[in-house]
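As you look at this complex, bear in mind that one protein chain is not there, while each of the others sits in place.
Here the chain labels run A, B and C in written order, and each chain numbers its own residues starting at 1.
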């Protein structure tokens, strides 16, 4: 361990060489190398955590760059883990960096997590979050939770010293239709920077024993107002007696739902006459819409199902691709045999292609 | 402007293309490319701020790397501005990046700041902070303040729409002896990541008009407990009528105080018999000390001045180099003619050389 | 009776704070508050899982409410 390198933090009375030593032998697994994972890994690496594992199987895309700040324009299309490890290595050559080029699954979760002291959940979907929780409970590993929505963030440390878990505050996974998921909802670029850094801070506190760990406390951050709320919550005994993973944690992301990219759709529009259902509000529709589309706002869909021709494929669009998925769930529930296709990213993405 | 790149934030109702457009024409000047400047610049660049100026004249040092996460080991010794701009450019080639290879001074402050819409104060010393404040008040520029101490941080937006300023909460610059300064006090590596990101968030809010700007509110962050306090404070009329800078904002950083690096001192120790004054606590002294040193804890110094031989040079040491500076100030005030030499970084740094 | 809204709850109501009607009578438990919200904002009925905090404490459905309580509605969020 190079002492000068860490001298600005080892000189802190509450930290010292002892805490630095603990970091240097710690093994932390970060699930996800996206908006939260990038700052969390970057700071854990800089501060001297000995071993960092990264679980991710995604590639860099252009729309990641506004918040996933370690990736370069030239790396669009490259695996995130590869690209991130390159930078972490030159920043701190002492860290043992372990690439896990996979998503977390029921097959690999226990084996992967068992190799680490602590898990930092930087994933972007509910199935993974519930899987991380259950695997950490089974293996008795603390995990630092962080999650985002628009301008907001949530942080807590779960399963720390037999403390409460994710299921003690959110007992069951929400249904596909109720909450935006799968990286579909937007987020202001800097919010993951704040939340991911707060996760790195809590990870360091758990490993070194300094300060007061955010266990049994759920932090709510609102960036628009910079309001911070800390909610106290208690352990629900049944949640820490899990002994096996569930068979499946999947939901709509994995459910095969036909979709086309906005670009493919733009090309389709040129060549074919298609049935397009627009489920946005009347206001949004009047502002801009595609000619010959059927307009039924999502809120009125159930009472207007007769406006659609079920003998033909139905392309469904909204502003950003979330409500259109909900519309597809709704129609599928009533008419399971109909062919429905979601337009990814909706009008926003379509416009970005058109305006380029 | 590439719309897909920013689609995850433009799809936010409160943000939209309008806010993105405002960012793309904004000019922000960041003072300091250190712990706060690195994350602030990185996120402002990723989110699409059109023009970013960077004022810094420092080079990367090894003890920066635990918190200044954009710098690589191989770049120790390189100018920070050069090294940082390299990474910002490949992350977002659309940003106009302007290098100002200088420290902010009374000579250049007004001219530099006048070229920008907003200033982000990421400096690390009081003279610069008061200079930034006064220059921004004179030029009617809002500035986003952030500052650190150990595990703590402070954030506020000053001089926003005729609102309160830095001097409305801290009217006058503290004296040299009272507050650690000049990057001498330690900081946990991730704390600047949190505070610098919060500064970037506030800068975006000021530029785009979204949310509620942290003006007239002073945020106190304590990382050890994750406690957040927001203090309301009011404008003091006299503080916004400044029309000219003061002649000088200098203090102890600039006051010539003799010092040797720990490395130089280690070599001296080998070759010469020197008078060494150790001002640490008795506990620290017993834990580890250099043979033949005079031990007087800083708190007892005034009543034990007779233990020192004033005919010889006095080398002063403490744990990290802060208390030794205070001891030098104290002795100089009483015995102005004596030759005193500070050992930079104290025992911590000395040990890091010895143990390498 | 002021309610702070987070996540999708903020999107449903369209504001970050909401003043719960106390006429003819304010909700007396967390359960009653949930029922009021569902009546006034039917989209709440689709949320199977959200937490409620009263005065910064997680609150089950049986917890009693008072006029000056600070209530927060906290749906899970998944973004990363």
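Operating definition for what follows: a contact is a pair of C-beta atoms (placed from the backbone, for glycine too) under 8 Å apart; a residue touches a chain by one contact, two chains touch by 3 or more.
What you see is a predicted model; the values in this text were computed from it and never measured.
S.K.: Could you run through the displayed chains and say which ones the absent chain touches?
M.R.: Even though it is not drawn, that chain still touches B.
S.K.: Of B:21, B:78 or B:222, which sits in contact with the chain we cannot see?
M.R.: The missing chain is touched by B:222.
S.K.: Please identify which residue in B:129, B:205 or B:351 touches the non-displayed chain.
M.R.: The single option touching the absent chain is B:129.
S.K.: Using the definition of touch stated at the top, determine which of B:21, B:78 or B:152 touches the missing chain.
M.R.: Checking each option in B:21, B:78 or B:152, the one touching the absent chain turns out to be B:152.
S.K.: Residues on chain B that touch the omitted chain in the whole complex?
M.R.: Against the left-out chain, chain B lists 32, 34-37, 122-126, 129, 146-150, 152, 154, 169-175, 177-181, 183, 185, 187, 192, 218, 220, 222, 224-225, 229-234.
Please note the rule applied: only the chains that are shown with their structure count from here on.
S.K.: Just the number, please: Cα centre separation of chain A and chain B in whole Å.
M.R.: It comes to 33 Å between the two C-alpha centres.
S.K.: Would you kindly tell me how far, in whole Å, the mean C-alpha position of chain C lies from that of chain A?
M.R.: It comes to 25 Å between the two C-alpha centres.
S.K.: What's the distance between the Cα centroids of chain B and chain C, rounded to whole Å?
M.R.: 43
S.K.: Among the residues of chain B, which are close enough to touch at least two other chains?
M.R.: None at all.
S.K.: Where in chain C do residues touch at least two different other chains?
M.R.: Residue numbers touching two or more other chains: none in chain C.
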